[in-house]
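One chain of protein is taken out of this complex; the other chains stay put.
For subunit A:
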Amino acid sequence: MKLLTHNLLSSHVRGLRPGGGFPLQIQASEVRVRPVPFNAAFVARLVPRLRWAALLEAAESLGHPSELPPEPAADYEGDESFLRRVHHILLEVEVLEGVLQCPDSGRRFPISRGIPNMLLSEEEA
């Protein structure tokens, strides 16, 4: 599971207050860093779609502090070193084994072999 995916994932347990299922807290037992070819234009397109605070928080929790600013700068598109740092944290760091925890309900979703299991039971959904 890359942090790009984590940036989208939310818990849909029934009865959560709005927005209560995001962001999921990561407890990783196995993390892998794998190089991915860098494409500045591609990363620049991703930036506006990201929930920035959640990304920074996730990076920290994995022990990969991202050295990223609290908000993307206005001219981020032209800042290659910024884009490279975004690229690294978003696409090159993967959680292979661990748990994602719903902030509101505490429900835990396991990650196994890089794939998060977000299935809810009948009662939860």
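The criterion applied here is as follows: contacts are C-beta pairs under 8 Å (C-beta built on N, C-alpha and C of every residue); 3 or more make two chains touch, one makes a residue touch a chain; residues count from 1.
Rule of thumb we're sticking to: contacts and distances are computed from a predicted model.
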item	value
Which of "F-box and leucine-rich repeat protein 3a", "General transcription factor IIH subunit 1", "U6 snRNA (guanine-N(2))-methyltransferase THUMPD2" or "Proteasome subunit beta" matches, in UniProt, the chain that is not displayed	"U6 snRNA (guanine-N(2))-methyltransferase THUMPD2"
Missing-chain contacts mapped onto subunit A	1-2, 4-5, 8-12, 21-22, 34, 36-37, 39, 41-42, 45-46, 49, 91, 113-120, 125
